[in-house]
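Of the protein chains in this complex, all but one are displayed in their positions.
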C-alpha cells in the first residue's frame, strides 16, 4: 500500500482506527468553526473578542486548506473530487477568508462559511447508521412521493386561499399583495401563526377560520402517511426469524417457536451456527 | 374523424400526443398568467412595469378567449360545457379585462382572474394520477365523514369556549364580541395562535390554558382517523397475492382463498414453484 | 295512549315523524337564538338593531318557556326532569330575560343564554349517530385514560419549565409570576404561540428552544394513542361478515368468499334472509 493509498484510507474511509479518528477530529473542528461563526455574529461578542475570532478563523481556514489539499492529492482522479457536491462545498467553505484579504469589503462572503454545516453530513454518512436512523429514513423515503403530492395540493390551496384573502382584507390590513397573502396562508395552514399579518374584518376572520379548520383536518394527512409507513415498516422488518419448517416469517422478537407450525425457531439457529 | 372531433380530442382529452401538448401549454399559460396577477399586486412592481403587465395580460386574455371559443365549437352540445363548473370558471376568468374596458373603475373585478387557479385542477384531472395521489385521495375520501363529524363537534366546542371567554375577558381585552371570541377560540384550538387577541386576566389565561390542553389532546383525533385509513389502505393494497382465477389483487396477508371468487391462492403458488 | 303520552313521545323521543319534526324545529330555534346572541354582542349591530334583537329574544324566550312547561307537564315525575342536567340547562337558558325585567342592570346575566348551546347536544343525542360518529367516540373513550395520564405528565412538566423560565427571564421580560410562566409554557408546549409573552434573553431563548423541541416530540404521544385506537377499531369492527364454514371473521368489506377456507360468504347471507 503506497502512502497515497494509506492517506486515502484515512481521509475518505472510516473503517480503520485512523480513519475514524480523522472523522472525529474533522467533526470537532467543523463544530468549533460553526460555533465561532455563530458567536462572531452576536453583536457584543463581536466587539469584545473579534480579534480572537479572526485568529481562530485563520487557524481553522488553514486546517481546512491542508485537508482540501490532502483530499486532492490522495485521490486518483482529483477532478472527480473537485467537482463533486462535497468538493464544491469544501472549496466554498474554505475560500471566503482568502477572498476577504484580497478584496476589502467582501465581508458578506464570510457568511459562506455557514456552508461548513453541510460537511457534517459527510461525516455522518460515513458513520454507521443506527437501526433507528435507518428505519426512519426508509419510512420517509417510502412516504416521500405521497408527501410531495400532498404538499403540491397544499400549495394550490394556498394560492386560492391567498387570492381570496387579498380580495377580502385588502392592502389596508396588511394583505398588501397576493404573494404576501399566500405567505400568510402558508403561515396559517401550517399552524405557525406569527401574527405579523392577521385578518381584521369580520368577513376576513370568518374566511380565516374556515382556512384554519381546513388546515386542522389537513395536517392529519402527512402524519397519517408517515404513520402508515412506520407501522408497515415495524410489521415487515421487525425481525428476521424465518421458520425452517413452514417458512412463516412474521414472528415476534422474542418468539422461540413458530406460531404457524410449532417448530422450534432455535433449531434453525443451531443449524446455522453449525454450518459456520 | 371530422376536424371538430379532432379538435375535441386535442382540447378535451389527454390520450393523444397533441392532447397532452395542449394540456401542457395550457398549464404553462395559466401559471404565467397567475405569476403576472401575483406580481401586478406587488406595489413597486406595479409602478415600474404596470404597462408591460397590461400588455401581457391582453395577450393571455386573447389566448383564453380563443381557447374558450374553440371549446364551444368543438363540443356537440355547447350549452353543456358553458354551464358546467369549468365552463363558468373559464368564462369568469377570461371576461374581467373586457369589462374593465367598458366600465372604468371596475379594477376590483380583475381579482376574478385568480379563478384561473381552479383551471389547474382540470389539467391535473386529465393527467393520470400517480399511485401516491390515488392512495391519498382514497384515504381522505374514506376519512371525510369521520373528519366532518369531528369538525362539527369542534365547532360546537368553539361556540361554548368562545362565549365563556367573552364573559371572562370582555371587550376591554380584545374579546369585543362573541363572534370575535369564537374566532379566537378557533385560532387557539387549531394551535395557529396569531396573538392579535390573547387573554390578559389570570382567569382568562387559566381558561385559555384548559382550552389549549383540550385542543392538544383533540388535534390527535383527525390525525388518528387519517392514520387508521392510511394503515388500512397500506394493508389492503400492498399485498402481491393476485388471484390466478379472477385477478383480484387486494387480498389480506394471510388469505389462502381469493375473497372474490373463492379460488385457492396457494394453487397458483404451487404452480409457480413447479414451473421453477 | 293519553295526550300526555303522545306529548312525551313528541318532545322526548325522536322515533316518530312528529318527534323528529319537533327536534328539527327546536334545533333551528336554538341556532337562530344563538346567532341573535352572537350578533347582539357586535357593537355596531347592537346600536343599529338592538330593538329588533330584543323583540326576537322575547319571542324565543316565550317559545322556550312554553317548551319548558310542556316538558314538565308531559313527564310522570317532573322533579326528575327539573333537576336533571338538561332540565337545569333549560331553566338557566330561559330565565335571564325575565330576571333582567325585574332587576335593572342585570344585563350580564344575559350571557347565560349562551348555555343554550349545550341544548344542541341533547338534540344530537336523540338523533341516530352515524357510524362515523360512533366509531370516533369509541376510539376517544378508549384513549381517554391514556390521554389523561399523558396530560397529567404534561402539566407537571409545565410547572417545572414555567418555574425555570421565571428564574431565567424574570418579571422584566413579561414572565411576571410563576403562574404566568406556566401559562406561557402551556402556550408554547401546545405550539399555539401567541407571542404576548416570549423569551428575550439568549439563555431564555435557548431554554425555550429545548422546551419547544420537547413539545415537538411530545405532541406525537396523544396522536399516537388515538391513532392506535382508531387502527384497532378499524381492524376489529370493520365488518360483520363471519364465515359460516370456518368462523373466520376478519374479512374485507367487499369479500364474497372466505379467505381462510374459500366458502361463499353470500350463502350465509342468503340463509339469513331466508330465515327472515
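The first chain written gets the first letter, and so on, giving A, B and C; residue counts start at 1 in each chain.
To be clear about the criterion, contacts are C-beta pairs under 8 Å (C-beta built on N, C-alpha and C of every residue); 3 or more make two chains touch, one makes a residue touch a chain.
As the structure is a prediction and not an experimental result, all values here were calculated from the model.
Screening A:75, A:139 or A:165 for touch with the missing chain picks out A:139. Here one chain is not drawn; of C:61, C:93 or C:188, the residue touching it is C:188. Interface note: of B:61, B:149 or B:223, the residue touching the hidden chain in the full complex is B:223.
From the options C:16, C:79, C:141 or C:209, the residue with contact to the chain not on display is C:209. The chain not shown here is touched by just one of A:21, A:42, A:99 or A:203, and that residue is A:42. Think of the hidden chain as still there; on chain B it touches residues 42, 191-195, 202, 223, 227, 231, 254.
In the full complex, chain A touches the omitted chain through residues 34, 37-39, 41-43, 111, 114, 117-118, 120-121, 130, 132-133, 135-136, 139-140, 143, 147, 150-151, 154-155, 179-180, 182-183, 186-187, 189-196, 219, 222-231, 233-235, 250-252, 254-265. Residues 145-146, 148-150, 156, 159-160, 163-164, 166-167, 176-179, 182, 188, 191-195, 198, 202, 205-206, 208-209, 212-213, 215-217, 219-221, 223-225, 227-229, 231-232 of chain C touch the missing chain (whole complex, contact as defined above).
As a convention for this text, only the chains that are shown with their structure count from here on.
The residues of chain C that reach two or more other chains are 42, 191-195, 223, 227, 231, listed in rising order.
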